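Only one structure is covered here, and it is reproduced in the block below.
Only one protein chain is missing; all other protein chains are in place.
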Amino acid sequence: MTELKRPEQDARRRGRGRRRKRDGEQSMVPEAEFTSYYGRPIVKPAPWEADIPAYMFFGGLAAGSSMLAAGGDLTERPTLRRVGRVASLLSLTVTLVTLIHDLGRPSRFLNMLRTMKLTSPMSVGTWILSAYGPFAGLAAVSELVDMLPEGNRRGVLRLASALGKPAGMVAAVTAPPVAAYTAVLLADTATPSWHEAYRELPFVFVGSAAAAAGGLGLLAVPPEEAGPARRMAVGGAVLEMAAEQQMERSMGITAEPLHQGTAGRLMRASKALTALGAVGALLSGRSRLAGIVSGAALITGSVCTRFGIFHAGQESAKDPRYTVVPQRERLDRGQPIRYED
Amino acid sequence: MIGKNSLFGPIDPAVESGYSDPPARKGFFTDTSVCIGCKACEVACKEWNAIPDDGFDFLGMSYDNTGALGASTWRHVAFIEQPAGRRDGGSSAPVDLGMPSIRTSDGDTAAEEDGKPDFRWLMSSDVCKHCTHAACLDVCPTGSLFRTEFGTVVVQDDICNGCGYCVPACPYGVIERRKGPEGAKNVGIAQKCTLCYDRLGAGMTPACAQACPTESIQFGDVDELRRRAEERLEKLHADGVQEARLYGHDPNDGVGGAGAFFLLLDEPEVYGLPPDPVVTTRDLPRMFNRATAAAVTLFAGAVLSFLGRRR
Amino acid sequence: MAREWLGWPVLRQLTGRDFLGRGPAVRSANTDEISARTETADRVARSVCPYCAVGCGQKVYVKGEQVIQIEGDPDSPISRGRLCPKGSASKNLVTSPLRQTKVRYRRAYGTEWEDLDLETAMNMIADRVVSTRAETWQDVDEHGRRVRRTLGIAGLGGATLDNEENFLIKKLFTAMGAVQIENQARI
Partner (left out) sequence: MAEAHPVGFQWVMEAKKRGAKVIHVDPRFTRTSAMAHTHVPIRVGTDIAFLGGIVNYVLSGELDFREYLLAYTNAATIVSEDYVDAEEFDGLFSGFDPDTRTYDTRSWQYAQQEHTGNSEAGTHQQRETASSMQHETHGAQMPGFPPRDETLQHPNCVYQILKRHFARYTPEMVERICGVSQEAFLEVCHAWTENSGRDRTTALVYSVGWTQHSVGVQYIRTGAILQLLLGNMGRPGGGIMALRGHASIQGSTDIPTLYNLLPGYLPMPHATDHPDLQSWVDKVRQPGAKGFWSNADAFAISLLKSYWGDAATAENDYCFDYIPKLTGDHGTYRTVLDMIDGKVKGYFLLGQNPAVGSAHGRAQRLGMANLDWLVVRDLFEIESASFWKNSPEVETGEIVPEECATEVFLLPAASHVEKEGTFTQTQRMLQWREKALDPRGDCRSELWFFYHLGRLLRERLAGSTEERDRPLLDLAWDYPVHDSGPASGEWAEPSAEAVLMEINGYEVATRRPLSSFNEMKADGSTVGGCWIYTGVFADGVNQAARRKPGSEQSWVAPEWGWAWPANRRILYNRASADPDGKPWSERKAYVWWDEEAGQWTGHDVPDFEKTKPPSYRAPEGAEGVKAIEGVDPFIMQGDGKGALYVPQGLIDGPLPTHYEPVESPFRNALYGQQANPTRKQYSRDDNPLNPSPPSSEEAVAVFPYIFTTSRLTEHHTAGGMSRYLQYLSELQPEMFVEVSPELAAERGLVNGGWCHVVTARSAVEGRVLVTDRLRPLRVEGRVVHQVWLPYHWGTGGMVTGDSTNDLFGITLDPNVLIQESKVGTCDVRPGRRPTGPALREYVEGYVERAQANDGAPVVTADADAVRASQAVADRGEQA
């Protein structure tokens, strides 16, 4: 039997919010008093499940991979190029599947292209993906064609093979927005822990994308070709961690969910794995095994980042505290958000 | 094309959205000081819009068993019981007899030093705010959510693909994707109040306002309703109801003023409303700027990764 | 095909006054057709709410021999077009799929309902009234007073019955000699 909220206790939940100091972590801001309607959420969490953080991860992986592939192409690192192109295509395929699967009406997926809405990060992202996807795909196809025996490359296949390089270049140029826009996708909501992160989240995400793609390079490319991947991985990891630190500082109370529950565990794992991966990458040198372990750590770290931030946002939406307290505080300061001409 | 106040600030939303010579903006003024909590609005809404039931769950939240606005509850009546209750010390000794303005037999008048009732039962019918700057509409990637000629915000059921983006975008937690068995009406699609767009077209009053027994829900031109709201507020203040306040009526507020606004008797969060809501797209330009910077950083970083010595 | 292409909202965004795709540019053809279903009703009956005794006016819209809407009658000086939750649920009441539309019969000692034809049921009921009345008839009571009645048949009516119905019920019961007819009014 569950005890339901007593009206007079909870209609005005005036009083100290629940203490949330698990695992010895301190809240970043003092617990604030707030009132709610029976403790029920005000804003609604997004109706999204694992699809969306997976989508963000694979989108970042695809974008980073495309850039590695293009770089590999330009700097004559064929394995890096091949791994990058194939990885971007596979990632892209997963993103498409997750994106469609997440819809309430998958059969209407194409309605995404019905309009071009500058105010909608999802619309903008769709068009970015539409620009990036075909080129990344074409580059990957050319890679596959190149794997065919010489004699079988005829007609369209030959054309595809020939277009591999320019397509790969276009894909590399359009890739960064793919990695970055997902941050706006999350931030452009009323979900407290997403919206309040809008300044740094793009940097966290591109860092995470770079770390993941670099990690994949470390993992899948022999050390002799993996130098850029290593540098990308380490750079990405450093960017991600630095941006994340800054983000938490700027988020105020809405940073709390990043430390609690599933999101907290994921974010701690993310930090540990990313740091481990970055250090490993730096120290791995010519050790293949060290490269694989570091790469895997970075990839997993990136996954954890995406899922962690996703969960933190969902939790922040489910607890009215994160909606009410910041708004109430600005009202109490006499600084409500008002239009000033 | 894109106006100065396209994302924030006072505008006429229908004109802003490209209607030439639209009718006067329509909206609701919900005066919760006369709401009797009968829930006629909830039922009338469901009857007209053929909304499925929202589950049969006893919530133990006073007389609220529908909980919140959602895909299958487009009007929601909140019930808040505010007793003075067991004051400091919280003893369970026999308490005062009276509720509003009643003293105890023992002549204990501590409950109402200011002469106000020491117990209130607040009721309030919540609804989609039909924001001037509607985040749900702006983030919708398909154009399913659109601005009508009446300045209201409506989902086109035949367009929505259920991406769900509007759900976290709404600062009030109004819109929701309908769950339910496959094949049921509009399952998987975002759903919310349409301000009875179909009825407005026929010159009719929205079903909830039509049914409301006490004129707690008033429908009309937003300008006129804002005037009425101000008058009502003045009247209540004159009558000593100092706690009365308007919510959502200010065109300079975070959503550019709501098409459906309220007179409340306590802080908004008491009713489950955000105290200072802001449309998220107000920050969108800055978000895109940051994202662009991040993308450039990524690109630059990638280029840098390939510079330097080869190993 | 061309028309479809021209109807593409992106094109309309670019060519019209709705660049951001918030209004006219993104409306669907269905949306342009929306109208209140009451507009096309075949007829409207002026009725009265069946719940409490306030007597609120109702307008009942019928289309294709289906009730498509019931709402308050603004002309009523009693209710001024307003309805409470029950009155507002009147369409739910009359169109509910749970409504019984077929006669059901439970025989003595039966464990399940059975189907029965309406006319058969009416005849069976008439037979039972005739025989019970004959069996329980009293010309005089135990004190020899003339009573000419039966105490074997009783009735209890709800107070949502029409005056005309009540009149016939009382008239028939009285003619049958059945006095134990009662109503919600005593409850």
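A, B and C are the chain letters, set down in written order, and residue numbers restart from 1 in every chain.
The rule is short, and it goes like this: contacts are C-beta pairs under 8 Å (C-beta built on N, C-alpha and C of every residue); 3 or more make two chains touch, one makes a residue touch a chain.
Remember, predicted model here, so these are calculated numbers, not experimental data.
Take chain B: the residues that touch the chain left off the picture are 34, 36-40, 42-43, 46-47, 52-60, 62-63, 65-66, 81, 83, 85-86, 92, 94-105, 107, 119-123, 213-215. One chain is missing from the display, and on chain C it is touched by residues 43, 45-57, 60, 62, 65-67, 70, 73-80, 82-90, 92-94, 96, 98-113, 116, 118-119, 121-130, 132-133, 135-137, 139, 141, 143, 145-187.
What we mean here is this: only the chains that are shown with their structure count from here on.
Innermost chain of the displayed assembly, by C-alpha centre distance to the whole-protein C-alpha centre, is B.
Averaged C-alpha coordinates give centres for chain A and chain B that are 31 Å from one another.
Chain B and chain C have centres, each the mean of its CA atoms, that are 35 Å apart.
Residue positions 9, 20-22, 25-26 of chain C are each in touch with at least two other chains.
Counting only residues that touch two or more partner chains, chain B has 2, 138, 143-144, 159.
Considering their complex, residues 2, 5, 7-10, 59-62, 64, 67-68, 70, 78-83, 85, 135, 138-144, 159-165, 167-178, 187-190, 250-254, 256, 267, 269-278, 280-284, 286-288, 290-299, 301-306, 308-311 of chain B touch chain A. Across the interface of their complex, chain B is touched by residues 4-8, 11-12, 34-38, 40-48, 63-64, 67-68, 71, 74-75, 102-106, 108-109, 111-112, 114-115, 117-123, 126, 172-173, 175-177, 179-181, 183-185, 187-191, 194-195, 198-203, 205-206, 209-210, 214, 224, 227-229, 231-232, 235-236, 239, 313, 317, 320, 323-324, 327-328, 330-331, 336-341 of chain A.
Across the complex, chain C meets chain A through its residues 8-10, 13, 20-22, 25-26.
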